[in-house]
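Sharing a structure with you now.
What you see is the complex with one protein chain gone and the rest in place.
Chain lettering (A, B, C, D and E) follows the sequence in which the chains are written, and residue indices restart at 1 in each chain.
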Amino acid sequence: MKHIKAVIRPEKLNEVRDALDKAGCAKGMMITDIVGHGGQKGIEQVWRGEKYTVDLLPKVMLDLVVRDADVPTVKEVLLRVAPIGEFGDGKIFIYNVEEVIRIRTGETGEAAL
Amino acid sequence: MKHIKAVIRPEKLNEVRDALDKAGCAKGMMITDIVGHGGQKGIEQVWRGEKYTVDLLPKVMLDLVVRDADVPTVKEVLLRVAPIGEFGDGKIFIYNVEEVIRIRTGETGEAAL
Amino acid sequence: MKHIKAVIRPEKLNEVRDALDKAGCAKGMMITDIVGHGGQKGIEQVWRGEKYTVDLLPKVMLDLVVRDADVPTVKEVLLRVAPIGEFGDGKIFIYNVEEVIRIRTGETGEAAL
Amino acid sequence: MDTKIVLDTLWVLLGAMLVFFMNLGFALVESGFARSKNAVNILSKNFIVFAVSSMGYLLLGWGLMFGDGNGFIGTSGLWFVGGADNSPAVGDAYQGVYSAIAWTGVPLWAKFFFQLVFCGTAATIVSGAVAERIKYLAFILFSFFLTLLIYPAVGHWIWGGGFLAGLGMWDFAGSSVVHSTGGWAALAGILVLGPRFGKYGPGKRINPIPGHSLPLATIGAFVLWLGWFGFNPGSTMAADPGAIAHILVTTNTAGIMGLLVATGAAWLLLGKPDLGMSINGLLAGLVAITAGCAFVSVPSSIIIGAAAGLLVVLAVVFFDRARIDDPVGALSVHLVNGVFGTLAVGLFAQDGITGVATGNGLFFGGGFRLLGAQALGVVTVGGFVFAASLLVWFLLQKTMGIRVNLKEEIQGLDIGEHGNVAYPEFLIHKPSYHVANGHGHGGGAAGGGR
Amino acid sequence: MDTKIVLDTLWVLLGAMLVFFMNLGFALVESGFARSKNAVNILSKNFIVFAVSSMGYLLLGWGLMFGDGNGFIGTSGLWFVGGADNSPAVGDAYQGVYSAIAWTGVPLWAKFFFQLVFCGTAATIVSGAVAERIKYLAFILFSFFLTLLIYPAVGHWIWGGGFLAGLGMWDFAGSSVVHSTGGWAALAGILVLGPRFGKYGPGKRINPIPGHSLPLATIGAFVLWLGWFGFNPGSTMAADPGAIAHILVTTNTAGIMGLLVATGAAWLLLGKPDLGMSINGLLAGLVAITAGCAFVSVPSSIIIGAAAGLLVVLAVVFFDRARIDDPVGALSVHLVNGVFGTLAVGLFAQDGITGVATGNGLFFGGGFRLLGAQALGVVTVGGFVFAASLLVWFLLQKTMGIRVNLKEEIQGLDIGEHGNVAYPEFLIHKPSYHVANGHGHGGGAAGGGR
Partner (left out) sequence: MDTKIVLDTLWVLLGAMLVFFMNLGFALVESGFARSKNAVNILSKNFIVFAVSSMGYLLLGWGLMFGDGNGFIGTSGLWFVGGADNSPAVGDAYQGVYSAIAWTGVPLWAKFFFQLVFCGTAATIVSGAVAERIKYLAFILFSFFLTLLIYPAVGHWIWGGGFLAGLGMWDFAGSSVVHSTGGWAALAGILVLGPRFGKYGPGKRINPIPGHSLPLATIGAFVLWLGWFGFNPGSTMAADPGAIAHILVTTNTAGIMGLLVATGAAWLLLGKPDLGMSINGLLAGLVAITAGCAFVSVPSSIIIGAAAGLLVVLAVVFFDRARIDDPVGALSVHLVNGVFGTLAVGLFAQDGITGVATGNGLFFGGGFRLLGAQALGVVTVGGFVFAASLLVWFLLQKTMGIRVNLKEEIQGLDIGEHGNVAYPEFLIHKPSYHVANGHGHGGGAAGGGR
């Protein structure tokens, strides 16, 4: 099994979820609100007369653990739906998972996904 | 060393921590508030006349890096304490960790846990 | 490529970012607000007459995916800048990353970092 | 100094202060009902709107509304409240150009400030309805024209000795003058602006967009409730004990009935007693009694309030079905119940109940005479305010544009319009949900966290 | 119109508005002191409770309290404030069935509204004490009975010409009538409901459950402080300059002493000047001076306030040790200090200090006569309200149930009872802690984030 970590724009979350649902390859997911930076530049703000740039921008981190066979589909979906074509579209990182257990039943392996 | 990521019900966090303490196998942990979904269905809400279902539910993500030898104990504790027997009890994912360093001292490996 | 997860003191975040910038080895990062505990003791608080100790302290989790060649530099920077020499300085965990993709362009591998 | 003048001035100024404080109430209800990414924008609008109204009404609005003139508009003492006036003289002793308001024996500046806070209320109603997509500057300019020209015209007709008053229309504290005027102006704005991005999906799909803070909204509701005790009883503009006590009780009674009935209706229809609907219910009851608070009995106020509570629930659902996107329910509260309240005078009025010779309403044997006058007022005010507002909105749209661009709307107006965020230290995320009447994930691409 | 009537009416209505505004204060203190997952529920309760009280008191409460009758209850003009009454006539000129309150020369509806806001206060006190576990509907029904029957009975005895007044008991603005009545009703509710899940662990373990927003609670405290300037000085129900100025100062002085002493006591006992305790201290001082504000000197008000500040700290600790789970400290503030304040009249009263012939208290040479009457009042009110409330709570429990189920309690009442959450966009998590007097992680299974 693989762990796919995708950092995406918060406003794309719902679209991505819909697309993954349709592709039938995301049985479960974890969503974390993070801030990050990569190539994207920051947002200018003002505080009572002083300008500054908030350079850590809000992103959504999507963590999916999927069967090895589903990895290509998930990648394809993400690359299709998540970008708007500007800096800040995000990245995908893939890791190996050694074991998965469903807490409710104790099932392990792909059955637990 | 292994990284054990457990997604559990927020209301079980304290019980789980107590049990891990007692089992003596969690020297440190990282706790993140996430939202997620798996088999559990959402919560119905109302906003001035419109009903909707919040389908991403709050979960707590517990990240523990432990000695290989402690993995079975941690699994046992989690499977015993975390579930209430309904959808939404959560999952356990296990990963390999290549290196650990304690920032304060620079110690590495199991000594750093 | 390696995934370096560093749990540090929130008040050290900016210094660490500056130092990583200078070292030129952090093209991007993910920052998550977590709570955790390790060796550090909690903070005493009061609520209308009852004392208690908040034992999960706020930490910042810094996730960097870097080229293998950059790992030593990042470690060096973190060990130099992040600690104040007291319990609670945090830890570094290193994992293997199997694949990286830049969502905007579809580039993969080190080119995507 | 004549004691009555002192007493009346104290009462008028106390009332005016309470109504002024309603600006805070509106600011909080509206920002609580909106998303956090637009909270600074809404607070800014509600913060500046009273300043803008103060300018517009001082500059010209007061003169148009109360200056002597014809049945349609004031033509004397127009600028800067600068006409001749020997207030607090009343009746025959009065000499000046603001004779339509010479019945109340308080100093000119007391009259002005009291009328100003009402004018400001009309402007602030618009704010919530056009929230989460309008340009800050466009809102400021619209408010200026509303308080400079549109509101004063309507006010002249009904309170400034104009033709509607002459035709026997009664609006004690402004269900029409203030609330429906604000409501019609808001409706015009909503239609020109269009709905918020992501509010309506394909087909019949309606995406609820929950507000970000019910505590803020609730504080606002209480502040408005308090303010209404200045709004209605204060509109006697005289410290008449019997009248003000009566009005206070009819006002409160209608408000609580609106609250109770809207809560109950939501409970029955939706299965849960939704707090947002309870708040709208209270406000609906208060708006509905505003025209008639001095003309109807306490039992009648129970009925009016209860009807308002039901109306507001239905209206909220109606406007959503009609795809008229009103983020805070301003139309359902102020427009629908402003109209209803004005008509209710024609139904429930009892001649002279607090001393005013309104004649009786339909239910008290007065026949259709009063109801007819009220209906005429409703239609005239509605037609004029809606048309005039449409015109102003269109002019603004053609010249400067009134809607922020899509990217800014998605990111939130706070950054785009103000360079501020409301809560810089809090972790904020957009809730994700499924909608009962649609499929897929709610909000679609309706925009991310902060 | 008689000038005195106008003056008195203005003062009474100003006071009433300030007391009305205390509803906001209670809403904020209580919701700030509770967890965010129950905030909508508490706001909803405090929002609807004044509506329910308005109904109950209009329907029958006023009649039972002030209708002419016997020493125990009013029996005339019971329904809908509908009895004969020629207010604002006073004294011999008065003709009507509400003669117990004919001493104040204001219109009937002014009397009604002023008394209503006090009745509403009693009901709102209960809300905080039973927070975080009671069913919304059960609270609504209890409030209805409280304001329809229980409060009016007590009110009749003390303010409605009933037997306690006859026995020489004095309660100027309601330490007993309002605060201890609310407190006893709350105590009964707490006992029937039981503590919140997770509040008490095995052995002696007490888990503190911190509230979610000290800013909300602090806003509430300031609003209550302001409101008390209507509560106490307004209770003259007449614009008597010397008396109202005196009462304003004794009220403020007792409040600040409560605040200072409670802060100091917390600082010494706990090592830190806990803001929550400061807030409770202020309120304790204000409650304690409520009975005696018009009967004691400014120096005495210093002592009463200081004692209240100490009492409230001890009471908070006591109730927690006794496992009586009162999330906001309502018992410590309103019950304990309502009782103390009533007794304090028997100690500190100075005959005629603002013109009322109370006789002197124990410390001013009056012996035990007054103190005895006060004590009798305390016991009678306590016995009756506690018993009657227990009965109502039991009936509600048997018929509809008064406590939400455990799952709902853990998830939070906002979702279960209202289908709303207070802050849909904020990331919220339950703080995790160790308790000084226990072991293991605090809150045990006391429920997760949102």
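One rule holds in what follows: a residue touches a chain if its C-beta (ideal position, glycine included) is under 8 Å from a C-beta of that chain, and two chains touch if they have at least 3 such contacts.
Computed from a prediction, not measured in an experiment: that's the story for all the values here.
**Q** What shown chains does the left-out chain touch?
**A** Result for the missing chain's touching partners among shown chains: A, C, D, E.
**Q** Which listed residue, E:E30, E:D274 or E:E417, touches the chain dropped from view?
**A** E:D274
**Q** Given that one chain is not shown, which residue among E:N23, E:S213 or E:N232 touches it?
**A** E:S213
**Q** Taking the full complex into account, what residues of chain E touch the chain not shown?
**A** 3, 7, 10-11, 14, 18, 35-36, 210-215, 218-219, 221-223, 225-226, 229, 233, 239-242, 244-246, 248-249, 252-253, 255-257, 259-260, 263, 270-276, 278-279, 282, 298-299, 423, 426-431, 449
**Q** I need the residue numbers on chain D that touch the omitted chain, in ascending order.
**A** 1, 3, 5-7, 9-10, 13-14, 16-17, 20-21, 23-24, 27-28, 31, 39-40, 43-44, 47-48, 50-52, 54-55, 58, 80-81, 88, 106-110, 112-113, 136, 213, 216, 219, 417-427
**Q** Considering the entire assembly, which residues of chain C contact the chain that has been omitted?
**A** Touch with the absent chain occurs at residues 9-15, 17-18, 33, 43-47, 51, 58, 60.
Everything below uses one rule, namely that only the chains that are shown with their structure count from here on.
**Q** If you fit chain B onto chain C using the CA atoms, what's the rotation angle, as a multiple of 5 degrees?
**A** Resulting rotation angle: about 120 degrees.
**Q** Measuring from the mean C-alpha position of chain A to the mean C-alpha position of chain B, what distance in angstrom results?
**A** Measuring from centre to centre gives 19 Å for this pair.
**Q** Give me the residues of chain C that touch two or more other chains.
**A** Residues 32, 35, 56, 95-96.
**Q** Can you pull out the residues of chain E that are in contact with at least two other chains?
**A** Within chain E, residues 418-421, 427, 429, 432, 441-442 contact more than one other chain.
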